[in-house]
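For this depiction, one protein chain was excluded, whereas all remaining protein chains were kept in their positions.
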Amino acid sequence: MQVEAYDGPLLEVSDLSVTFRRRGQRDVHAVTGVSFTVEAGEVVGLVGESGCGKSVTALAITGLLPPRGVEVTGSARFAGAELLTMDPKQRRDLRGRDIAMVFQDPISSLNPVVPIGVQVAEVLIRHRHQSRTVAQREAAQLLDRVGIPDPNRRLKEYPHQLSGGMRQRALIAMAIACQPRLLIADEPTTALDVTIQAQILELLKELVRELNTALIMITHDLGVVAGMCDRINVLYAGKVVETAARRPLFAAPHHPYTVGLLNSIPRLDAPRGERLHPIPGSVRDLLPWPEGCAYAPRCTRRVEQCLAGTPELIPAPDGRNYRCVNPDLERAGVPA
Amino acid sequence: MARFIVRRLLQLIPTLFGLSILLFVWLRALPGGPETALLGERGTPEARAAIREQLGLDQPIYIQYIRYLRQLLELDFGTSTQTRRPVLEEFLTRFPGTLELAVVAMVIAIAAGIPLGYLAARRRGGMLDSLVVGGSMIGIATPVFFLAFVLKWIFGQNLGWLPTIGRQTPGINATHVTNLFVLDGILTREWDAAWDALVHLILPGVAVASIPFAVIVRMTRASVLEVLGEDYVRTAEAKGLTTRVIRGRHVLRNALLPVVTAIGLLAGALLSGAVLTETVFAFNGIGRFVYDAIRNADYPVLMGFISFIAFTFVMINLLVDISYSIIDPRVRVR
Partner (left out) sequence: MTAEPTQQDPTQHPTQDAVDSGASRGLSTQPRPPGPFGQRRAERIDRLAELAATPPDERGESLTRETFKRLRRSPMAIAGSVVIAIFVVIALVGPLLTPPPAWLSFLPLYGPTAEVGLDQIRPGHIPGNSADHWFGLDHLGRDVLSRMLFGARTTLLVGVVATMIGFTVGAAIGGLAGAANALGGRVGRWLDTTLMRGIDMLLAMPPLLLAFSVAAVLGRSLLAVMIAVGVAAVPFFARLLRGSMIAQAHRDYVLAASSLGVRRPQIVLGHVLPNSLAPVIVQATLTLATAIIEAAGLSFLGLGNPDSRTPEWGTMLAQAQNQLSVRPELAIYPAVAIIITALGFTLLGEAMREALDPKLRR
């Protein structure tokens, strides 16, 4: 690619909206007006509860949404090239080579009847135009790189013969095969045991640093984000409600939803016997944005003004943006 | 693999055993008793006595059963009351024709069913999808023998495109080695004869293929629809693989597993199809013979045919199991 001349952000998403239209049913606005940027080598988090539109955002960027019944508007520029209107063939060339993805459930994301080796090698054959033998050899190196012991034997094995953690490592091996410039990890640890989760996160962190790959980390778990993301976007009901660098966000969350997410993480340093603070209600108790803040029905800081219309994103001096008319500013300035 | 096959075969023993008991009881439940069934109404008293002796009808029932089992194992199904020749001999001369017909029907059903099923699933809700689904439903709703008549009437008699009678044009210069006429023609390099035999197979083949086609096309469609929604297909898309690789390696390879299974089940549909069509096309195979046997209450032939179906089922299912274990690694491990 003619990237060298380009010096803007690696990925620039602006005003991205995704609407699912189905005959006989009301349109579903999964994502509305989402904007964020990812610089080369940067780790960016997309955080929110399930159903808030974070996965749909990722699928829309990569063009993996089903072709029918979906309307995508706005813009997503990768290294200056518009992804949304790009020729599907060209986008296919980009996927797996420059933009790679790791999905949530490693067992269902791997083809059960094809050996792991073939599934890794096919990326190299497709994008690097390598021969089968060369690709297999490199696939073994990749498996070794992501920490799968005895890679030559594993190459010939099938997904069901691997453990959950190893499957996720294999998926990561496929994703980094062509040393992509952007890696999108969609809840990469949710389906794994806690001990394995930490290992996989560590592996991702390591790889990102080593390959200088930018990473979009999609998760519902602020704990995952805390350890690795440079910038964090909090999504609620298809809109960004707060975006900030890691430190300010954790130190002084402005949006009550971010506060709620933070409070609902169990903390080891909390006094014994202190209760967890779950966010009341669920994502389904939401207002359509045009009628006010979608989070209002669950919000503890709700005021009348919340229902006056869609709140705007408000920039704050520390470089953050938040979408709230009654933000929680008391904690501002308190170190994390 | 050998152990796998042996285990499968062993699992079949109780089923076959049960079937033999059913057949044994069935013969004795027939109106007029087994001797009438086996000899027909015209049997002489001497012949009836001989049959009674042969079946051991004056002996205890378990001895009768053991005799019967032994005869089954020796492939001795008795003598056809129509032709007065041993049933096994009759079957062996007629089997190649039916085998050819079944193979052609299966090839038609698979070659048309899988691509159409795939395309219908890919363009779900579109014109082609509606045509395929509607067509397969009409295929299932049409009595096979009526379809045979219609095909014969339109393409044979009205348009005159295809032959409608027999397995080969009488008087054609053909040497018969295996009695599979198409294969014979190829083996002896009598291309005319091979082509002629093949052309004779088309219309009955299409008629027999109707039900298997309908089943295959709909299973493929449902299965592809299911696989298209799988995460691993999304993974393949995310890897930027070409559509050809995604279709072959990721979609069809998974989607065809249940279809392969269904193909094994279709052996029964093929054989009943043969019974219902061969007569219409005066096609000299087992189906036509059995049709005549049913009309003439030729029970030795029918007993033989039922045993034959059971045997065919066993063999085909075994083949399917083996091919399944080759394409699905998860089965192999266990």
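Lettered A and B in written order, each chain numbered from 1.
Basically, contacts are C-beta pairs under 8 Å (C-beta built on N, C-alpha and C of every residue); 3 or more make two chains touch, one makes a residue touch a chain.
All values derive from a computational prediction rather than experimental measurement.
Peer 1: Using the touch definition up top, pick the residue from B:Phe146, B:Trp161 or B:Trp191 that touches the left-out chain.
Peer 2: With B:Phe146, B:Trp161 or B:Trp191 as choices, the missing chain is touched by B:Phe146.
Peer 1: From the list A:Gly33, A:Pro112, A:Gly223 or A:Pro297, which touches the chain that is not on show?
Peer 2: Within the whole complex, the residue contacting the unshown chain is A:Pro112.
Peer 1: Touching the absent chain in the whole complex: find that residue among B:Leu30, B:Leu183 or B:Val245.
Peer 2: Reading the full complex, the residue touching the unseen chain is B:Leu30.
Peer 1: Under the stated touch rule, tell me which residues of subunit B contact the chain that is not displayed.
Peer 2: These residues of subunit B touch the chain that is not shown: 7-8, 11-12, 14-15, 18-19, 22, 26, 29-31, 137-138, 140-146, 149, 153, 222, 225-226, 229-230, 254, 257-258, 261-262, 264-265, 268-269, 271-272, 275-276, 291, 294-295, 297, 299, 302, 306, 309-310, 313-314, 317, 320-321, 324-325, 328, 330-331, 333-334.
Just so it is clear, only the chains that are shown with their structure count from here on.
Peer 1: Cα centroid separation between subunit A and subunit B, in whole Å?
Peer 2: Each chain reduced to its C-alpha mean, subunit A and subunit B end up 53 Å apart.
Peer 1: Enumerate the contact residues on subunit A facing subunit B in the complex.
Peer 2: Touching subunit B: residues 62, 64, 92-97, 100-101, 103, 105, 108-115, 118, 122-123, 126-127, 158, 160-161, 171, 174 of subunit A.
Peer 1: Spell out the part of subunit B that touches subunit A in their complex, as residue ranges.
Peer 2: 230-232, 234-242, 245, 249-250, 253-254, 257, 327-330, 333
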